[in-house]
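This is the structure, below, for whatever I ask next.
Missing here is one protein chain; the remaining ones are kept as they sit in the complex.
On to chain A.
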Amino acid sequence: MALKMVKGSIDRMFDKNLQDLVRGIRNHKEDEAKYISQCIDEIKQELKQDNIAVKANAVCKLTYLQMLGYDISWAAFNIIEVMSASKFTFKRIGYLAASQSFHEGTDVIMLTTNQIRKDLSSPSQYDTGVALTGLSCFVTPDLARDLANDIMTLMSHTKPYIRKKAVLIMYKVFLKYPESLRPAFPRLKEKLEDPDPGVQSAAVNVICELARRNPKNYLSLAPLFFKLMTSSTNNWVLIKIIKLFGALTPLEPRLGKKLIEPLTNLIHSTSAMSLLYECVNTVIAVLISLSSGMPNHSASIQLCVQKLRILIEDSDQNLKYLGLLAMSKILKTHPKSVQSHKDLILQCLDDKDESIRLRALDLLYGMVSKKNLMEIVKKLMTHVDKAEGTTYRDELLTKIIDICSQSNYQHITNFEWYISILVELTRLEGTRHGHLIAAQMLDVAIRVKAIRKFAVSQMSALLDNAHLVASSTQRNGICEVLYAAAWICGEFSEHLQEPQHTLEAMLRPKVTTLPGHIQAVYVQNVVKLYASILQQKEQVADMEEAQAVTQLMVDRLPQFVQSADLEVQERASCILQLVKHVQKLQAKAVPVAEEVSALFAGELNPVAPKAQKKVPVPEGLDLDAWINEPLSDSESEDEKPKAMFHEEEQRQAKHRLPEVDEEELARRREARKQEQANNPFYIKSSPSPQKRYQDAPGVEHIPVVQIDLSVPLKVPGLPLSDQYVRLEEERRHRQRLEKDKRRKKRRDKEKKGKRRHGSLPTESDEDIAPAQQVDIVTEEMPENALPSDEDDKDPNDPYRALDIDLDKPLADSEKLPVQKHRNSENAKSPEKEDVPVVEKKSKKPKKKEKKHKEKEREKEKKKEKERKKPSKHKKKHKKEKEERPKDKKRSRKKLPGSEEAPGEPMQNGALEEGPLPPMSSYSLLAENSYIKMTYGVQGSLQDSQVTVSIILENLSSSVLKSMELSVLDSLNTRMARPEGSSVHDGVPVPFQLPPGVSNEAQFVFTVQSIVMAQKLKGTLSFIAKDDEGATQEKLDFKLHFSCSSYLTTTPCYSDAFAKLLESGDLSMSSIRVDGISMSFQNLLTKICFHHHFSVVERVDSCASMYSRSIQGHHVCLLVKKGENSVSVDGKCSDATLLSNMLEEMKATLATC
């Protein structure tokens, strides 16, 4: 019966495992969300149970749900619980869940630090491995800082499995905690020559990753990598190294020269396509770096291009793609050698694979010249027509525009052709790049003055057919071109053939369906158009016509006044009023055209986008200061130079306020001009406001342009660009004949001394002269613009923090924080305060430091300062790299093991009162003239094992190698030895020690009974090797396992604690120590640190503490402090353990 119940509850507990959950979800397709929320409720129940297996199962299911997109952040704490399970099965589940769901914002993540540290030092390699894997996914800056040293130690672990993981994770640590890079780098370098290929490849991987971001710091490793490259047979490693060289060569051309030969050999010999491809890539990089220096590598280029051609011609699409990719790199420096493969690339445009077509497009971008531009674009246009899928078509469209507009339209010989291409592109359906086309139209029309007439005619046709554009693609942005069309027609209305017709087109009711910003431009440009029509009509004195136009305006404008768009509405009502005013004047037969056109006098110049930024702030100018007192608004408004409107104002003033003094006006104008001339922020508009718009559209600016009418300007209807291709050919032919003659003509013109603004296309380019002699107006920049282009760099790049010089010897301040010894180091050399120096030294300020951390640091700093006062030894700051670790260790030596302080001040809430002496859990094991050993013992909850960490420090000038630690096992305590070795064999130390270096080795012991302290005798044997020879040496020692070392810090809640005490199966004992002067807080901290207790509760000078042995004994303490005595009452499930424990504690307390 009872058995049945148990069975039933087990069934219920395991009611759903992961497989059941998955199955359930699949069976509930229609109400999946409901089913899952039900499951989550179940999981919540399961998480409340004490059974770790149930919890693990629940977490496992949660991981799956997380993958489906459900939030499981609420279970973060449970995940940590499962992570700290002792069984590997559960631990693995916990870490998996953590790696999937934790991120930097997870606040419980800081609770994991100690758990992870424990797992990292676990004797089981898979516990360590699983912790490393998990950590790699959720490492934070705090975790990286706290665990960097532990991971460093693991890099020399005996198991290659751990070594490779430790090496790899270092990259993550570097990213989060850049200060660790320099201290860790020597060991990382060492791992490049690790005997295990996996470790080696991990090290190569990490260094390549680092070097990719900041190659210059890794140049010194080039010889080492060169050796690896010529010796390694692992293609993975080779590929990585070759890629790395690709990054290094641009910095060191000499390296490139050396590389060419082995790389070409590899290209010829290897059968692996991946390797071949990377070799070609790197050769290309080398060639690029050499291209300036030596032109003699045409053979290599030929080889590369040849190999790439093979790749591109291959039927494997992957190879084809990569071939094109690499080809585009060659293109940058050796365009000629690629251009000969134009056929192949054009062929790729027909490929069914979009990725390949895109790559081919990229290549085309670089391949165009004046000669082939039209042909290539024509080809592209046919693709545009054929293309299915808007993404690719849009891509084509942008590419066409890119190709044509690259380097200031350098390849375009015939702008009419280009305008017609643009117009053709507007007929694309569903493109998202209307604005791009619009921008091109505007740009060309503004900057290429000779083309304006043609552009205007095209644009007016476009406006006329606006319904085609706007109706078919209402939402898709092609209507953006109307924006450009309206503006061009308005701004250059003097070129319009039938302005009135265009005006009507722009005032059609249909226009109001366009987006607001386009309507706004329509409204504004309608007026420009109107102004120029008025001008024309008045010139021929056709007053009736003029009035009719005005009437049209008055009739049609109200439709815009009703617009929902504020901008449109505002402009329209403003202009409507203006037109009405004009109408009144017209009724009185006053000529108004001049004044209306004066509204738009002036020429627009293109201004470089960065121009404003580039203006240096003049000395002594404070931009934040008030120019005038804040109240006098009206005045400061007046000072803003707005030339266009000033002119207008003055005119109006003349009309209406004739009493204003002419001289006064002239004087003011002069003053303003002066001001503008001196004002670097003023973007100069048309130079002479005196000139009238119609007879001088910026005359000085424009060189007299000869429009060579070898091509008929007016193509009826919407033009076809193809016609131009044909025409262009004819033209070129004719041109060749006429060339000499024309050259002479042009020279004549230049003699006239007109200055040209832009880059005139020269005849050097394959002797093709452009159809229009084009004046490309360059963008204006302020005169004293700063040439630097700093603003391109992103200051937030996380990799910049890793830009660290690695060849400099390590400075004293650069140590990884070792949690337990940190304070002792500082005590010895107070100037080397960890924190402040690091802060000063580090090139980048730490990104996000949590506030409490800073507080903690400040406390530490305070402590340090206090300690600094008494100890006056000043240290020389500059020490040789070699000396440093020695020094560090010596400081440790001088510390007697009894001197102690908090290891985890945060955790135990210490540090509120007075300073604590530094402490270390490491004590001296043995020492002779060669070597010094210090050790610490740590219990682990698994299988009654303790880990002994021994720091071995080489004090001699010899290299110590073949170190072996042999220990005489007792019946109770045995050292864990590698499988197959006998009891008498020693355990090798997994590293060598060069002079002055120290390192830490860990040994595992299994213990049967832990109730008594133990001592073990042992010997360390080693070979000391120096210039004179090698000697066999040994050093005896006694390992002391105290009872405290079998305890592990385990947190305990007060209710559980109370239950434990009540249960009554604990035996009790107590001690009392007199003559204690230390504060209670520090006392507790000491007990916590040395005897591995944690504080359960503290009331005034009374505290309860708890710990657990590795075999599961509970130890409870009640610590009371009197005047200058302390009494400790203990309860423990084992009486002997308790009394021994208390004896040890007495010894500790006696030193207080």
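Just so it is clear, a residue touches a chain if its C-beta (ideal position, glycine included) is under 8 Å from a C-beta of that chain, and two chains touch if they have at least 3 such contacts; residues count from 1.
By definition in this document, contacts and distances are computed from a predicted model.
The complex appears with one chain absent; UniProt names that chain "Adaptor related protein complex 3 subunit sigma 2" among the candidates "Adaptor related protein complex 3 subunit sigma 2", "Trifunctional enzyme subunit beta, mitochondrial", "N-acetylglucosamine-6-phosphate deacetylase" or "Auxin-responsive protein". Screening A:Ile43, A:Val305, A:Leu322 or A:Met367 against the full complex identifies A:Leu322 as the residue touching the chain left out. The chain omitted from view is touched by exactly one of A:Phe88, A:Tyr365 or A:Phe1057, namely A:Phe88.
In the complete complex, the hidden chain is touched by one of A:Ile109, A:Met152, A:Ile169 or A:Val423, namely A:Ile169. Only one residue from A:Asp194, A:Glu209 or A:Glu480 touches the chain missing from this view: A:Glu209. Take chain A: the residues that touch the chain left off the picture are 10-11, 14, 17-20, 22-23, 26-27, 29, 53, 56-57, 60, 63-64, 67-69, 87-90, 92-93, 96, 99-100, 124, 126, 129, 132-133, 135-137, 139, 161, 164-165, 168-169, 171-172, 197-198, 201-202, 205-206, 208-209, 212, 235-236, 239, 243, 273-274, 277-278, 316-318, 320-322, 352-356, 358, 798.
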